[in-house]
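Excluded from the complex is one protein chain; the other protein chains are retained at their positions.
Then we have chain A:
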Amino acid sequence: MAAPLTLLLIVAVTIRAVLFRSSWAELISERVEVVSPLNAWKRVVEGLALLDLGVSPYSGDVFHETPFMIYLFHFVVDYAEIVFMVSPGLVFCLSRFLTSLYLFRKQKYALESDRYPADCLELLRSPKEMFYIPLKVAMFYLLNPFTILSCVAKSTCGLNNAIIALFILCTLKGSALLSGILLALATYQSIYPLTLFAPALLFFLQRLYIPVNLRRSSFWFFTLQYAFIYVGSLVVITGLSFFLLGSWDFIPSVYGFIFSVPDLTPNIGLFWYFFAEMFEHFRLFFICVFQINVFFYTIPLSIKLKEHPVFLIFMQIAIISIFKSYPTVGDVALYMAFLPAWSHLYRFLRNIFLVSCVLLACSALFPVLWHLWIYAGSANSNFYYAITLLFNFGQILLVSDYFYAYLRREHHLTHGLYLKKKDGTEATLVLK
């Protein structure tokens, strides 16, 4: 196991190192699909220059990263490439632990296989299959072209991904304190991971055998405890930022920027075209609608998946990366890294061929239509937005497909694999 992992790491690092040194790096770091106004390296450099001159980095509406990030790069700016190399490596190590830990839990399920009907045994994964999963997760993240592009562009998205991966690791390890602190850090970085609070809480409750019951005092006690860790560290981090900078400039410049979406540079998300076309007086209303959209799914999903918090984390990360205001391909890569962990759902997926075709075609068409629109001038923004829509349609189909497959597998685990209708004919499950 160690040998292929080392090999993989060497290959991944080589690819990145070669690309960093090649003439492609500059081209990649200009692509709107890879960097957003939030995480572009160019803007970080601008912020650093302003900081060095003793001006607030947030003056001038260019820099939108958090104060922690800029102080981090203030010290390591000369080694920036190494930082960006390390951050996916970090995710890689974590993914290894993460999956092995998670799978250990799954293995326990396998040992308890007598709990399930006999014909469901083929639904459970053998230890041999699970043995390869950390390798596959690492491969999916490290060799995913999206991650490579994002890393070569020095998008700070890679660091955010590393923080979220660390948070997931700590959660799965069962350390409520670290998990709360890291979740606060992730929230501080980009707000949206706020929705991961629910799955993390559900996971700890399940782990401590506390039933989700609103009348139980133990439930409230733990919830308040975790919320306190989370909110407390959030307050501390924000306060620290204030003391670092000596002003509250960063609140409107970072969080206001995320929420009110003033920068309508095209990206792979759904916001830019819609708000570029809209009359100004409807803007507030639709911004509320679009932003609530990201957070809203937490409630129904938490209710439906309250027994399966780890899958819920995956769903939440995917939804964030689809509906957030400035998505990049780096965000997409994070949830795609989880896909091998659900390889046992594969037999229940229905549209995987369609989805892979759509995602593949869209990834190729993004630069082509961008060229036609911006350079050749023969196409227009509608062409590019059409591809954006299709890309997001593919992602939503992918996520809902996995959701359906997960529910269906759970159903089969309790009711047997071969379902019969009342009249004895073979039945099929339909999601309605």
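Rule of thumb we're sticking to: a residue touches a chain if its C-beta (ideal position, glycine included) is under 8 Å from a C-beta of that chain, and two chains touch if they have at least 3 such contacts; residues count from 1.
By definition in this document, contacts and distances are computed from a predicted model.
From the set "AP complex subunit sigma", "Pantothenate kinase 1", "GPI-anchor transamidase component GPAA1" or "Myotubularin phosphatase domain-containing protein", the protein name that UniProt assigns to the chain left out of the figure is "GPI-anchor transamidase component GPAA1". Across A:Trp220, A:Trp248 or A:Tyr346, the residue that sits in touch with the chain not pictured is A:Tyr346. In the full complex, chain A makes contact with the omitted chain through residues 129, 343, 346-347, 349-354, 357, 360-361, 364-365, 368-369, 371-372, 375-379, 397, 404, 428, 430-432.
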